[in-house]
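Take a look at this one; I'll ask things after.
Moving on, here comes subunit A:
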Amino acid sequence: MENADGQKRVLLQGNEAIAYGALAAGCNFFAGYPITPATEISEVLSEKLPQEGGTFIQMEDEIASMGAIVGASLAGAKAMTATSGPGFSLIQENLGYACITEAPCVVVNVMRGGPSTGLPTCVAQGDVQMARWGTHGDHPIVVLSVSSVSECFSITVKAFNIAEKFRTPVIILSDEVVGHTRESVNLPSPEELLIFDRIAPTVPSDWYKPYANNNRSVPDMASFGDGYRHHVTGLVHDEKGFPTQKPQEVKQFLTRIHEKITKGFSEIVLHKAFEMEDAEICVIAYGSVSRSAQRAVKEARQQGVKAGLIQLVTLFPFPRRVVDAALRQCRTVIVPEMNFGQISREVSRVNPGDARVVKLNKVDGTLITPEEILHKLVNLQ
Partner candidate 1 sequence: MADAVGAYDGKHVCQTQSYGPEARGGKSKAELVISNEPIDYPKALQVDLLLAMTQAACDAYFYETKTDGLLVVDSTYVEQIPTSRAVAIPFTKIARQDIGRELVANMVALGAVGYLSGQVDLKHLEMALLSRVPKGTENMNRDALQAGIAEARRIDLSALPGSIIGDWENEV
Partner candidate 2 sequence: MRCSVSVFYLPLTLFEGKMEKKVSASPKASAPQKGAKAKKSEVPAKETGSVAPKEKKRILYSVKFFYEWCKSCGLCSALCPKQVISTDETGKPRVENPDACIGCRICEIHCPDFAITVKKRKDTRRSTDGKR
């Protein structure tokens, strides 16, 4: 299982796959705090990172973990942390700092039941809106979800690429089922992977403006110690990185950090479609639930129901175009979630008006089963 070279077929747990994905993406710094069900990510990286010349550190809490990875990121590292609900709550403070300083980093949240200590070892999807709006202020952020062990690997690589390319924190929402599932997967060889690294400035250091706008809206990023002395602050700042309260500059800054995500929409927004060509009723799902949904769609097809599935990989920015198309195509859309409707709210929001958005919610700490979705599909067709 150790040798992940070539198209080696290995048996991996979801959490382990996230760790290997991070390593494949070039992650060389990890700070974390133990929490079920995300601890395996720390465990694997504590063993593997030093071998690869990277650094692993177990901090005193999640606030510190997030602080450390932002610090490491500003010093040039590709950094990641992993946690679950309660830790995710603590991370929010410095996640906001990562947003405003545009520090590339990846945060993995292996979701468990909440609120508070909640259901430590049970599955849930209750942190979806929190991932989007958890830290205060109107900030842009990218949220990806994973549903299988192979996705754990590939989406983690993708998350690092998005983080580095757009200078943004990227959140990966896994869940207890995905995290603890062991599956046989084919790991791609390092040569097969597309890796993106942040763009460093090339101008003379006197000319460097750490937050200058450009056509990508993503400023070139110098690391501490590279000769581009600059100021990094959690205050709203001007192009040079110094605090400002001038309405014009504040507006410019906040607009730009939103724009960079909008401009990257085509690269950031990912989804998978299954049996959608002629679908008349479809399921929109994400995370482990999308696998129940896939099973349900297969069985529904066997029963003659023209069902389809849209699996959302990117949750935020919300894949409006994909969902909009599905809503136009199908009269009924079922959104199964292990919460009281955090994505169905988004689906309803983008509903052009004539589609029926049906929620299927389960909040008992167990995975939604294929039968439950199938039942809806058959009844609502």
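What we mean here is this: contacts are C-beta pairs under 8 Å (C-beta built on N, C-alpha and C of every residue); 3 or more make two chains touch, one makes a residue touch a chain; residues count from 1.
These made the cut because all candidates are chains of the complex that A comes from, given by their letters.
It should be emphasised that the depicted structure is a prediction, and the values quoted were computed from it without experimental measurement.
Enquirer: Which candidate among 1 or 2 is in contact with subunit A in the complex shown?
Expert: Candidate touching subunit A in this assembly: 1.
Enquirer: Across the complex, what residues on subunit A touch candidate 1?
Expert: These residues of subunit A touch candidate 1: 1, 9-11, 36-37, 120-121, 148, 176-178, 180-184, 288, 291-292, 294-295, 298, 367, 369-370.
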